[in-house]
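First, the structure itself, so that you have it in front of you.
A protein chain is absent from this complex, but the other protein chains hold their places.
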Amino acid sequence: MEIIILPLILSLLAAFTGSKINKTVWGLLSFVSLFAMVYMKQHYGIHNDGVWHNTYDVPWFSNGIHFTLGIDGLTGLMILLTNLLVPIIILSIQTNNQKSLIPLILFMQAALNGVFMAKDGLMFYIFWELALIPIYFICLLYSSKDAFKTTIKFFIYTFIGSLAMLASLIYLYLKTENHSFAYDELLSVQLNYSESIWVGAGFLFAFAVKIPIFPFHSWQANTYTNAPAQGSMLLSGIMLKMGLYGLLRWFMPMAGESIAFFQPIVILLAVIGIIYGAVIAIKQNDLKRLIAFSSLSHVGLIAAGFMTLSAVGIQGGVLQMFVHGINVVALFYIVEIIETHAGSRELSKLGGLAKFNRLFAALYLIVVLGTAAVPLTNGFPGELLLLKSVFDYNTITGVFAGLTIILCAVYMLRMYQFSMLGEGKASLKEIGLMKMIPLLILVALVIFIGVCPQLIIDQISPSIQKIMLEISNSKGVLS
Amino acid sequence: MIGILIVFIGAVLVLFLGLNKPEGGMKTLSSLVLFLAGVLSLLESLSILNFERLSNWAPKNMIDFSKGDLMFVSLLAFVTAAIIAIFPTVEEKGSDRLGLMMLSLTGAFMMIGADHLVMLFLGIEVLSIPLYVLAGSDKHNLRSNEAAIKYFLMGAFSTAIFLLGCAFIYGGSGSLSLSEISLRMSIVGHLSEFPALIKVGVILMSTGLLFKVSAFPFHFWAPDVYEGSPNKVTTFMAVVVKIAGFVAFANYLQAFEALASWYSKWLIILAVCTIIFGNIAAISQKTVKRTLAYSSIAHAGYLLLFLITPMKANMWILFAYSVAYALSTVVLFYFNDKYSTKKEYGFGMFSGLLKNNQSATILMVISLFSIAGIPVTVGFTAKYYLFTSAFEVSPLAVGIALLGSAISIMYYFKAFKPMFESAESNTNEAHASKILFVVYLMVAASIVFGMFPYLFERCF
Amino acid sequence: MLNIFQSLEISHYIYLSCVLFCIGLFGVLFRRNAIILLMCIELMLNAVNLLFAAFSEYMGDKDANGQMFVFFIMVVAAAEAAVGLAILVMVYRNTRKTDVSFLDSLKD
Partner (left out) sequence: MNSIGLILGLPLAGFLINGIFGKNLPKSIVGWLGTFTVLASFVIALGVFNDLRHAAIPSEGLHFKLFTFLNIENFNVDFSFTLDRLSVMMTLIITGIGSLIHLYSIAYMHEDEGFYKFFAYLNFFIFNMLMLVLGANFLMLFFGWEGVGLCSYLLIGFWYKNAEYGKAARKAFIMNRIGDLGLLMGLFLIFHQYQSLDYSIVLPKMADGSTSQAMLTAISMCLFVGAMGKSAQIPLYTWLPDAMAGPTPVSALIHAATMVTAGVYLVVRCEALFYLSPITNNVILWVGLATSLMAALIGLKQNDIKKVLAYSTVSQLGLMFVALGCGAYTAAMFHLATHAFFKALLFLGSGSVIHAMHHEQDIRQMGGLKSKMPITYITFLIGTLAITGFPFLSGFFSKDEILLAAFDHNKIVYVLSVISATITGLYMFRMFFVTFHGTYRNHHHSFDKVHESPWQMSLPLMILAVLSVLGGLLNLPSYLGHNVSMKLSHWLAPILPMAESHAEMSHNTEFMLVGLVVLLFVLVVLYTRNKYVSKNAVPEEDALTPSTGKVLANKFYVDELYDMVFVKPLELLSSLVDNMIDSKLIGGLIAGVSTLLLAISGLNKKIQNGNIEYYLTFMVLALALFLGFNLFF
């Protein structure tokens, strides 16, 4: 509870104090919720059992619909990601004239924490929507060009998705005896095949739009490109993960009966998305657009890994969620720095920046390598596990998914080459150390996770085991 | 009962006291009276006070306010009070507008409480006739005239149809008292045994009511009349008429519960059509008022879904939805009235609002979210309750309703474009002006009710 | 002579008033002049009155609701007519016309 209330209060404070207080203060303040979370982890000892502990539970809409928050390894990791990235995102703000940005981001933090902790169907939906609102306004207010057109498309698209999810949730709710939205109650509902397909489709559509999986991605590129850097970070770094989290926590256990039906479809689409995104990224000129498509390609792999329903795939996917959050935020942060200090983010206008700031070049390179999943960077373990799971699911699919390690190298190195190396047309203004610190933190994580991913795996595996158990209970399709 | 009396007396007072005083003077009085009525009936419905003696004085089989009805009465009283309080008054002498508005509110009360077709009919007429006048109350404005005559002709026409329906039902069932009718019908039991008269009668009567709530095939008056009439009157129409109409509709359909399986399928069709039509037609609208008109049609569609659910137990859902609808609609009409100018009454009126008046922006955003049904506003809560209860009857219809509310984003959020995109030179000077406390109150209410939705269930 | 009236059944009244109602209705649909429209609506209302009276009579003396209703309708119809005519006059003052088909400034 506290980690939802805290950012909320902060955001209100920020809204009222306006831009009088330096962004750094807010950034540090929003770190506090991280400690709250750590405390909670200790308090509920989540890593020894996979149980989703209730941390807060009061009746809300009616007796059936409670305000329930829970925490376990998975949730813990997601919250860790959120509360780790949000401060960095706040610190990444370059200008001071975007004064409602910080309140919105803090509000977003609260909502996201809610999404990951919600243990009641309706609450999950409500937080899901709440998370949509601030990001919508961030994009609407501070987008570079045709803000309204892009954002309305994004909003309606995701809104339709979440309404579909709501329909599924309501259906399950009505199926429960003593009508209730409680997670476990919803789990216990037994659906027949056709029902489960409808319910599953509802969930899946919502998540597929959010993730996004291949044909549902058309909102993504423009939104990422036009949105302010912070918006892009929030969207790709954390909000994406809502979709994947939902896939794992809500879709699979709830509509497990339908997995057998959806599994091949989703994996196929995801793999198509992997190659599709990578291929498009190869020729992009706008850095943000490039990252957008690369992220489409990466999350496709995660989704595919989840749908293989193998322990390796799911745990690797969760690991990769965390990793991708770090990498993509770091990338957007770098783009932001380049844009503000070199005056452009078009590859055609950039080049030769390396000679101006060696440290920056090195960090940038490490992040690029991390994204390209070079061993001993954080990208590798997750990708290895995911590819393995997909490969075990189906060899051909695995090979196609494997193409990502080639294509990703192609576009990532191209990106680095044309922005940093060469004789260079652009020049890079001096970057303050203060701006480097967040990047340093992220890079440290890139290396650390790359060397010992097992630490994270240990955190999540019990709860993943439990979720897999729930999936297999709802239907014995688990491989 | 107390509500009707107070409002009626108040109306007469306002009419005569303010006969040749400027409207401003009577404004406070009338809104106070309405507020009092609202409070009293609220207390009565919470059975803190009771006015048994008064109620006994009225013939029981004619008009009878259940606790639920009283909630609606107080809601409408409050809303009308707010409308009168926040909308500007006209300069010319004579407070007849306020008086008429209060009179037609009494009509609404009668509709809500009616337990007898005569009373229902009277209620509708007492609601409508002052409204015909009010619609044209801007005498020298042709558009207002046109609105008046259109509303009048179609209203009278639909009344005639309604009455024919009453006659048939009377012939078929041999009674005019709703409770009596429902009793007799429940005895007859089997569908096929009902005389065709009753079915025809129900259809005709429903037509009359569907006209009042502006449901799909009978909605034609709404956009035009809304646009033509003065903003205050439009607001009153959009809120009071619709809510009263639906309560009456619900009450009278309950009498024919034996026919439920028959009429609910027609209602579902109507509801779906209305939702689709209202939402889609609203997309292409240029003026704010017409957009709101069509959105109110769409909302009529959602509310029609309520009529197919087991109504007696769920009246509180109708109430929740009414609250949500009333709060946001009034606020939006208020801003429309405040910022519209002679030449600009499209969405352009909001251009640069964020820059000039942030609090107004926030209020509008919240109301828009509420009317679009986005958490955690009361709009979402009400929609949630409504859809969940309707889902059991017809999932498909609810699915379409959800789709409709997704489409509705397309026109509700139109306002954001001018609001947030920094305005060009000609900024609307009205933006600078302050916003009344009442508006803040209403918006706050729509958040509070959204966060603590169980209030509704508790009250009933 | 007398038996003609005895041979009249309720259905006859229903048909008659329905015919009257439809005459009024079609009048409303096909005439342009507001005053005539008003008259047609009155005709519809009177058809309803007739029906009520008939039903009430048919049910015998145990139920006078119908006749009561008729009076209410008459009263209301009068009020309506008054308001309607007032509005008409107002419109006529502003646009020297009573033809409704010219009033189409309000539209999508």
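Letters are used for the chains, namely A, B and C, taken in the order the chains are written, and counting of residues starts over at 1 for each.
Basically, a residue touches a chain if its C-beta (ideal position, glycine included) is under 8 Å from a C-beta of that chain, and two chains touch if they have at least 3 such contacts.
Fair warning: this is a prediction, and the values are worked out from it, not measured in the lab.
Undergrad: Which chains here touch the chain that is missing from view?
TA: Output: missing chain touches A, B, C.
Undergrad: Out of A:K99, A:K175, A:K349 or A:K388, which is the one that touches the chain we can't see?
TA: The single option touching the absent chain is A:K388.
Undergrad: With the full complex in mind, choose from B:I203, B:I362, B:V393 or B:C459 the residue touching the hidden chain.
TA: B:I203
Undergrad: Considering the whole complex, which of A:N22, A:N63, A:T95 or A:Q454 touches the chain not shown?
TA: A:Q454
Undergrad: Kindly note down the residues of chain B that lie in touch with the hidden chain.
TA: 150, 153-154, 157-158, 161, 196, 199-200, 203-204, 207, 211, 217-218, 220-221, 223-224, 266, 277, 280-284, 407, 410
Undergrad: Take the complete complex as the reference. Which residues in chain C touch the chain that isn't displayed?
TA: Residues of chain C in contact with the hidden chain: 25, 28-29, 32, 100-101, 103-108.
Undergrad: May I ask you to list the residues on chain A that touch the chain which is not drawn?
TA: Its contact residues with the unshown chain are 153, 157, 215, 217-219, 221, 276, 279-284, 311-312, 315-316, 352, 354-355, 358, 369, 374-376, 381, 384-385, 387-388, 391-392, 398-399, 402-403, 405-406, 409-410, 413-414, 417, 420-424, 452-454, 457, 461.
Heads up, the rule we're going with is that only the chains that are shown with their structure count from here on.
Undergrad: I'd like to verify one number: the distance from the centre of chain A to the centre of chain B, where each centre is the average of its C-alpha atoms, in whole angstrom.
TA: Distance between chain centres: 43 Å.
Undergrad: Starting from the mean Cα coordinates of chain A and chain C, work out the distance between those two points in Å.
TA: Inter-chain centre distance comes to 67 Å.
Undergrad: Hey, what residues on chain B touch two or more of the other chains?
TA: Within chain B, no residue touches at least two other chains.
Undergrad: Two or more other chains touching the same residue: where does that happen in chain A?
TA: None at all.
Undergrad: Taking the complex as given, what residues does chain A use to touch chain B?
TA: Result: residues 59-62, 122, 125-126, 129-130, 133, 140-141, 147-148, 152, 155-156, 159-160, 163-164, 166-167, 170-171, 173-174 of chain A touch chain B.
Undergrad: Along chain C, where are the residues that touch chain B in the complex?
TA: So the residues of chain C touching chain B come out as 10, 14, 17, 21, 24, 28, 34, 37-38, 41, 44-45, 47-48, 51-52, 55-56, 58-59, 63, 65-66, 68-69, 72-73, 76, 79-80, 83-84, 86-88, 90-91, 94-95, 100, 103-108.
Undergrad: Under the stated contact criterion, what part of chain B meets chain C in this complex?
TA: 117-118, 121-122, 125, 129, 132-133, 136, 139-140, 142-143, 145-150, 152-153, 156-157, 159-161, 163-164, 166-168, 170-171, 174-177, 223-225, 227-228, 281, 284-285, 290
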